[in-house]
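Only one protein chain is missing; all other protein chains are in place.
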Amino acid sequence: MKKLVIATVVAVFAAVVFTALSVAAPWSGSARAKADAANKLPALPAEVRQRRRWKIGVKCDFPPFGYINRQNKIAGYDVDVARRFAELAFGRRNRVSLTCVTTPSRIPALQRGDVDIIISTLTWTSAREEVIDYSYPYYNATGRLLVPNNSPLVSARLTALRGRRVATTRGSIYDRYIGNCFAGASKVLTDSPVAALENLRSGRADAFMFDDTFLLGIAANDSNLRMTNHKFLNVPYGIGIRKGERAMKRWVDAAILQMKRKDEFWRILRLNSPRQFWRFFLNNVPRPRTREAYPRGRVPENECPR
Amino acid sequence: MWDSLVSRLPDWAEPVVDYIIHTGLKNTLIIAAISVVLSVLVGVVLGTLLTIKFLPLRGLIRLYIEVWRGLPIIVTIFLLYFALPSVADETHLSFIDLDPMRAAILGLALWGSAQIAEATRGAVQSIPREQHEAAEALGFGWVGRHVNVILPQASRRLLPPLVSLSVGVIQNSTLASIIGVPEVLETAQRSANRLAVPTVDPATLAIEGGDSHALEIYLFVFVLFFLISFPLTRLAAYLERRLAQ
Partner (left out) sequence: MDALAAFDWQYIWDHKAVLWGGAKVTFELAAIGIAGSFVLGLVLGAVRAYRIPVLSQLTAIYVELIRNTPILVQIFLIAYGLPKAAKALQFDFFTVACVSLILWGGAFNTENFRAGFEAVPVRYREAAYALGLGPIKTFLNVSLPIGGRIALPSSINTYISVFKNTALMVAISVEELTNVAKQSIDLDFRTWEMIWVLAVFYLTCVWTLSFLIRLLERHLALPEST
């Protein structure tokens, strides 16, 4: 028994090391990373440079962007972006202290200076842009609806949500959208997406409105639930930066554009999402030839379907 | 014993139990321990001062007690965590800029110290007048009299409420999950969130997830808190009985 345990531990350890190496491999060679940092990116903000380490806020309850994995380590798309930032800045993927933030706590954590930036599934909204700055977009989320298979919403127009009970997370862009656009719809709000999901499964909500990335994995695994064809609120995620920190914004934007040019976001997505979902996300990540922009000057959550 | 128990769990449960115990429980106990110590330090001092017949001082302490006892702890935590930082920005008092863990600890301590202050007042006033007079006759000043004579006697009466307070603080520490502190409930929720969505395990490249196992995880948390609190409430009841004799 004991030998078996030791053998398993050794095997797992070897697997972890091997995978860590192979995960790192696409960008291997810290020399190249250093060259990148030195040649193309603007100077790091002084505080980060002197600390020789990033402090970045990520989600811990939002797979596959930021979550606690089986090894009880933080993992996900946002986390890999953060580690790549550490590599670009200091040549090492581990030069970053990750802090778990939640949807309601992430902007206070940034403003308070707990973290340098937040990479935490932060959808752009004009209200948020009044209190923080946004980087160049690094992910494109689309709002979708998850419903029970036999739901009349499957074949109805989106306006059929009026008078329905719609689950989503508190403070999200969907929270505003439902309130603004679907008179008579009642919001079933929770802090965590899983609680929202349970509300749909248990029938306390008629639909769960959320980011496609989250809903897709659930729909694929639960034969009682499906996504409708409605797509709405195609608004990108951005990295949150404290208001007016221009050196920070310059560096982060340059890093994102460089990663986009080298198609690194696509690679990061493939590492974090099961293969069968890849094709759905092709249009969600910035790629060398895509163009991303926030809907500035518009208020998407006020643009209601007719 | 523990290891063999854990190894008999279903595959999904092992990392969950591990995370809740090693990260969650550790933080819960840290939060509770620091809050209780702060509550006692502040509460005993305020409660003793409350027995002085100086109206403005008593009014101030009363206000402190009634405010922090009157507010739901979650509102206190929101105040400390969401509202104070903007004051910190304006006044450059960066020490009131609290991270989630400290905000939770301070929120619990404000509530706990109000409870302890009230209990201390009662305990100090229960000490017979003669004890004060005797101590005074021995040449003790106000501070010396209370530290050396009154409080040691009052502490016997303070013990049961102190143990009850510890139970209250441990249970209310779950409120910290609402601002994202990785205590027991938050680690449980993070685990359920991960399991709800299929993700790729970096070690094995296996795909896991699809069922949140929320029922099992919340039940585990429920049992865990019971196992910690039950002995403590028994202890409080025992101390209470011994005092009554």
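Order as written gives the chain letters A and B; numbering starts at 1 within each chain.
Operating definition for what follows: a residue touches a chain if its C-beta (ideal position, glycine included) is under 8 Å from a C-beta of that chain, and two chains touch if they have at least 3 such contacts.
All of these numbers come straight from a predicted model, not from anything done at the bench.
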Hey, which of B:N27, B:T48 or B:T174 is the one touching the hidden chain? B:T174
May I ask which residue of A:D80, A:D175 or A:D211 touches the chain that does not appear here? A:D175
Among A:V188, A:A220, A:A255 or A:V285, the residue in touch with the chain that has been omitted: A:V188
Filtering B:I52, B:A134 or B:L215 for touch with the omitted chain leaves B:L215
Using the document's definition of touch, tell me which of B:S7, B:S86 or B:S126 contacts the absent chain. B:S86
Where chain A meets the chain that is not shown, the residues are 103-104, 107, 127, 130-131, 167, 170-171, 175-176, 187-191, 195, 198-199, 202-204
Interface residues of chain B toward the undisplayed chain are 66-67, 70-75, 78-79, 82-83, 86-87, 89-91, 167, 171-175, 177-178, 185, 214-215, 218-219, 221-222, 225-226, 229-230, 233
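Everything below uses one rule, namely that only the chains that are shown with their structure count from here on.
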Between chain A and chain B, tell me the centre distance in angstrom, where each centre is the average of that chain's C-alpha atoms. 34
In their complex, what parts of chain A are in touch with chain B? 12, 15-16, 19-20, 23, 60-64, 67-72, 75-76, 100-102, 104-105, 108-109, 111-114, 191-195, 197-198, 214, 217-218, 220-222, 271-274
As the complex stands, chain B meets chain A at residues 15, 18-19, 22-23, 81-82, 85, 88-89, 97, 99-100, 178-180, 182, 187, 189-194, 196-205, 207-212, 214
